[in-house]
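Some notes on the structure that comes next.
Shown here is a partial selection of chains from the complex, left in place.
Labels for the chains are A and B, by order of writing; each one numbers its residues from 1.
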Amino acid sequence: MTDLPERLLAGYRQFMGGRYAAETARYRDLAAKGQSPETMVIACCDSRAAPETIFDSGPGELFVVRNVANLVPPYEPDDRHHSTSAALEFAVQSLKVKHIVVLGHGRCGGIRAALDPSAEPLSPGDFIGRWMGLVAPAAQAVSGNSLMTTGERQTALERISIRYSIANLRSFPCVKILEDKGRLSLHGAWFDIGSGELWVMNRKTGDFFRPDAA
Amino acid sequence: MTDLPERLLAGYRQFMGGRYAAETARYRDLAAKGQSPETMVIACCDSRAAPETIFDSGPGELFVVRNVANLVPPYEPDDRHHSTSAALEFAVQSLKVKHIVVLGHGRCGGIRAALDPSAEPLSPGDFIGRWMGLVAPAAQAVSGNSLMTTGERQTALERISIRYSIANLRSFPCVKILEDKGRLSLHGAWFDIGSGELWVMNRKTGDFFRPDAA
């Protein structure tokens, strides 16, 4: 087989003839001057929820971390390597972003797994089980509520997880300090794949609402 | 201030009037049937190297992990949470992707930090230092070569890191087994921001070449 799937090569040629051709100067400028995005987005790996697509963003606009269920672990300074914490540190301390957005979405596979008590480990390492273990207490609290539908529990945990990640962001001293100084703001948002609706978290109440709705 | 940066809200409206309006049926279908991407991409958080942009990909096509310097840590089954390993496990075992692409890029800030011996920790936690520590041995080997220019050392380590991540992918039993069965293929690619060039890794030699050039 070839060294790269033909679909990707075809897409790349599309990019070169399209966006790159139209924004060559911008790409060269971004290469020469380096990136200086104002916003960091912590999103899910889900193929249906790419932040650049949802926010119609161009090159240089969004510094993006993507992991399963867009989770931010709590501050754990130790000798281990922490993927998300490293990206957070780089965005805040080196790039000095002004905004951090935790972008969740509906029908999230990671959240579904967390809500499924009968879920078997996907592999002996059970990496998904341990990763989603970050929201295990919340998952147990929600799954215990038999009055909500499966769909409601799913959406509920998706939004609880966004608030949980934002709370963890504040456990990082550098984030807390800059937010208190008004130089960094934290945001939550939730994307509904089917309807395309974007629900934004009210920073005071934690509720999610549609900005463009009445 | 508003609950979400105005730029993002404006971009979202652009998306709704553009891509979503044009692909509503596709989004509804992806919501109802779930995602089934054929490709997982492990990319960098860099705001200039979004895989959906470079590959001109639509909703449902790419399952994307993004961390600093697009690194895949070695297989470490323990009781800790591993962001990248969890995403890998989900993509391979649950989504059964057919391709995994490690997408690196030029002028990577994480790689630059790894090559800078005088780099100070960005914060007391030194998360970037520990994260890039994954390629510390390679960084030391490359930075020791004073005959290469700073730019050549940077490019060399960016490519060595891609090969390193692909080697680590194979340290995951589920990846190794499926690759040996011919049901999963691993790819490396490197994007040059300024020129927009995509260099693809030759799977046999590990060299990077431009598919449309030679």
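One rule holds for everything that comes next: a contact is a pair of C-beta atoms (placed from the backbone, for glycine too) under 8 Å apart; a residue touches a chain by one contact, two chains touch by 3 or more.
This one's a predicted model, so the numbers in the text were calculated from it and none came from an experiment.
*Asks:* Assuming all chains share one sequence, and 2 are in place here, what does the full complex add up to?
*Replies:* 4
One rule holds in what follows: only the chains that are shown with their structure count from here on.
*Asks:* Could you grab the centroid distance between subunit A and subunit B? Build each centroid from C-alpha atoms only and quote it in angstrom.
*Replies:* Computed from C-alpha means, the inter-chain centre distance equals 15 Å.
*Asks:* Once bound in the complex, which stretches of subunit B touch subunit A?
*Replies:* Interface residues on the subunit B side: 1-5, 7-9, 11-16, 18-20, 24, 27-28, 30-32, 34-35, 37-40, 45-48, 50, 52-57, 59-68, 71, 73, 75, 77, 79-91, 93-95, 99, 101, 106-107, 109-110, 122-128, 130-134, 172-174, 185, 187, 189, 192-196, 198, 200-203, 211-212.
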